[in-house]
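Report on the following structure.
As you look at this complex, bear in mind that one protein chain is not there, while each of the others sits in place.
Naming follows writing order (A, B and C), and every chain is counted from residue 1.
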Amino acid sequence: MAIIVDDNSRVIVQGITGREGSFHTKKMIEYGTNIVGGVTPGKGGSEIYGVPVFNTVADAVKETKADTTITFVPPSVGADAVLEAINAGVEKIVCITDGIPLHDGLKICRASVYNNTILIGPNTPGIISPSKAVVGLMPTHIFLEGNVGILSRSGSLIYQMSYDLTKKGIGQSTVIGIGGDRVTGLSIIEVLQRFEADKQTDVIVLIGEIGGREEETAARFIKENITKPVVGYIVGLTAPPGKRMGHAGAIIEGVGGSAESKIKSLNEAGVKVGKTMAEVAEIVAKLLKR
Amino acid sequence: MAIIVDDNSRVIVQGITGREGSFHTKKMIEYGTNIVGGVTPGKGGSEIYGVPVFNTVADAVKETKADTTITFVPPSVGADAVLEAINAGVEKIVCITDGIPLHDGLKICRASVYNNTILIGPNTPGIISPSKAVVGLMPTHIFLEGNVGILSRSGSLIYQMSYDLTKKGIGQSTVIGIGGDRVTGLSIIEVLQRFEADKQTDVIVLIGEIGGREEETAARFIKENITKPVVGYIVGLTAPPGKRMGHAGAIIEGVGGSAESKIKSLNEAGVKVGKTMAEVAEIVAKLLKR
Amino acid sequence: MRLHEYQAKSIFSNHGIRVPRGKLAKNLEEVRKIVEELGEEVVLKAQVLTGGRGKAGGIKKAKSAEEAIEHSKNMFGKNIKGLTINKIYIEELIEVERELYLGFTYDGLNKSIVMLISTFGGMDIEDIAAQHPEKIIRKTIDPLIGFWDFLIREALYELEIPKKFFKPIASIAKKLYRVFIDYEAELCEINPLAITKDGDICALDARLNIDDDALYRNPDFIKLKDYSQMEPLERTAEEKGLKYVKLSGDIGLIAAGAGMGMATADYIHNFGGNPANFFDIGGATPEIVKKSFELLLQDSRLKVIFVNVLGGLTRCDWIAKGLIEAFNDLKVRLPVVIRLSGTNEYEGREILIRHIQENDLKGVFIVESMEEGAKKAVEISKGG
Partner (left out) sequence: MRLHEYQAKSIFSNHGIRVPRGKLAKNLEEVRKIVEELGEEVVLKAQVLTGGRGKAGGIKKAKSAEEAIEHSKNMFGKNIKGLTINKIYIEELIEVERELYLGFTYDGLNKSIVMLISTFGGMDIEDIAAQHPEKIIRKTIDPLIGFWDFLIREALYELEIPKKFFKPIASIAKKLYRVFIDYEAELCEINPLAITKDGDICALDARLNIDDDALYRNPDFIKLKDYSQMEPLERTAEEKGLKYVKLSGDIGLIAAGAGMGMATADYIHNFGGNPANFFDIGGATPEIVKKSFELLLQDSRLKVIFVNVLGGLTRCDWIAKGLIEAFNDLKVRLPVVIRLSGTNEYEGREILIRHIQENDLKGVFIVESMEEGAKKAVEISKGG
């Protein structure tokens, strides 16, 4: 099981011959991800790490039957890469690219909804189903196969959270960064639904952060639809209001969106929220012992 | 049964207080259509023919639970009216308006697909399920309830076709004009699928015309998917190539699109094509006697 | 509304697409001046709103002003497919390495915009489609998502165009798409799009058809309409807002609805007659009916008029009123066959029949069906 990606995923890499694309392609292949090809315009016909390179996603899909893509491209062509993949019929798109303009982001996220494409990101570290496949740039050695599903907007926090769990011997079903951009594709709720339906997942860890209203909305959803235990962590308690903290999303604007309001909503939905990620790991450990 | 509209449809009229809107509202109510309200910005709170008038479609839907709308508005606001209805969650939109700019048409037709809204038209005479409901501006007295489904891009031809059938005592399940514009919402194929699934319909009459490729595509679809007998009529045999014959769609451009090629495709799909509509009526009569 | 080449080129050029240097000449004097100004070998192109100019002698090269004037004498005032040449566009001659086709239009079936591109430029797209279907790349553009680089990239790889031309062609494609959107075009086309000997890209021809229904948003274009390129009756019809198309026969047709108009022409043909026109008065007011009669009565070819109405939006009572006004105010010297059904048909027939009886109109025949009317009209046209 696990969600979205596993050993059956047929993955291509957009920007496979670039510096980061090739570095992480190698790491993904080493981890066992079924990388079936890559795309770099102008490099079609060549090979890298034993997989064929194509000029277009359409060619790659036609030749490799890929169902998943990961984009390592500069922000100025980030939207183009995602739309190319949607247009070529790729089912799942992991958009690593950080810095895609807001208005491009709005268009591609909406286009992915309209075309029933799963878009993870933009500005995501990717997704890993430990021991099955990684489609992303995570440090794979900190993950362990198991029964905890983790999701977050922040990449670095899913690393830390997984690390804290793995240190305790608690493994993960799938760990997913939904992306740190102002507008992203797959939503927290859609990931929660998938974890709820996933047989491998017994506990869900939701990492939220200040800004936006998604965690509050997710809390309501959890209360009504999620039967599995959910443990939360919210980052940004000490972030000053009105200052942008790196992430585009991580800025408190308007009513709500503060760490306190998010923790309150989650608590009301029966979600235990840890003060540190180590504390979250302990709560998870207790839940699993029951 | 019948398709798309029947006595359960809850219909509002956009532009209900206008000259044509009010004229045809009266006729629809007289025929028995369940007109539950209307929309004219600025006339909200008033009444016409015993139904309430609202300022916006959203208000009308909220108050009347309408699921169907018919738009009698000028072409310059035709797209706006359709998008307002889509946005208000109306399920079925009959867009009478003739002369909506092409680029507006492209947008609203695509938007209706993305929002799973049934859009009939633009530039349609509407739809009638005889003895149940008319949502359109057809001369209702020429229709008769029965088991023949009729569809056409042209309004005047569905009148003539129904007239020729009714004269022979052959009734119709639903008669639908999908719209004469260059780009329209509900496609021939989608209507064929609905007639195929409709228990009231035993024979389908497809009226095509020169221009476009839709009839050719429909022919392939019929061959593979439609089990009910289909009878065809193609208009425009004597239309000179390259001249626009009233209908935007009715111009032969590019390869295919001629009346001959359409008749050939239909014949190959096992569809009998009549030379006149009276001949079509005779073919239908024979089919029904079997 | 189709623009002339010179008009379309001016728009393309304003959008950053390279076109040959050129100017419009309306007489021989201007031809001389322009050729001397351009100062090199030139191409003379007749500005007529139809395809196939080249084969019809509407495109000529000239090396000198004298040669240009010679050619121009053979062009001015001549007809190509019935359209008079009264303007010649004169351009520098471009040395061409390779000719492509590039165009944007809509695709009703897919509710999309479509880009067409081919390495077989210079031919009609219909001919390329027929002879080298694999050499036309069609790229579907979602009208809500718009035109993105990957589409042109895919197309150029499929066409196996050398990589060095990707950027300039992509750039032109984006500009042409911009024209298509900004001017609400039905069609905009560069054919041929030349790769020049010096490696540049240049639009040798330009076609731009603007959506008539959108002209109210681009009112400047209405002024660009060249009525000299229309059949006189069609021009009068257009000026009066009527939907009229001239055909070659002797039976005048007035029908409510485009489909009905075409079907009526087909029926006439089926019964051995020849329609003189196609006239759609769908949704008409009495005034439109009268105006239509006015127009038809100017057509000396006609032997009979057939009015065929099965009205929905079109109300039979209004049609009847319009007919009566026509009978009262115009000299209707031709026989008229009338079929009147549909919305308000009882009211319409009643007032019409009363008028016919009261005024004892001889040449007016009320028929019960479309077949009957078509047969009757054909019969009269044959002198029956």
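By our rule, contacts are C-beta pairs under 8 Å (C-beta built on N, C-alpha and C of every residue); 3 or more make two chains touch, one makes a residue touch a chain.
This structure is a prediction, so every number in the text was calculated from the model and none was measured.
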item: Visible contact partners (per top-of-document touch definition) of the missing chain; value: A, B, C
item: Identified contact with the non-displayed chain, of A:61, A:95, A:157 or A:230; value: A:157
item: Residue in contact with the excluded chain [from B:44, B:99 or B:240]; value: B:44
item: Absent chain, residues of subunit A that touch it; value: 20, 27, 75-76, 96, 98-104, 106-107, 109-111, 113-114, 125, 136-139, 142, 152-157, 159-160, 163, 180-184, 187, 207, 209-210, 212-214, 217, 235-240, 243-247, 249-250, 253-255, 275-278
item: On subunit B, residues whose C-beta touches the chain left out of the figure; value: 41-42, 44, 55-59, 77, 79-81, 83-84, 87, 107, 111, 114
item: Interface residues of subunit C (partner: the chain not displayed); value: 144-145
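What we mean here is this: only the chains that are shown with their structure count from here on.
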item: Category of the chain touch graph - line, ring, star, complete, other; value: line
item: Whole-Å separation of chain centres (CA-atom averages), subunit B against subunit C; value: 27
item: Subunit A-subunit C separation of Cα centroids, rounded to whole Å; value: 53
item: Distance between the centres, which are taken as Cα means, of subunit B and subunit A, whole angstrom; value: 45
item: Subunit C residues counted as touching two or more neighbouring chains; value: 142, 144
item: Sequence positions of subunit A contacting 2 or more other chains; value: 114
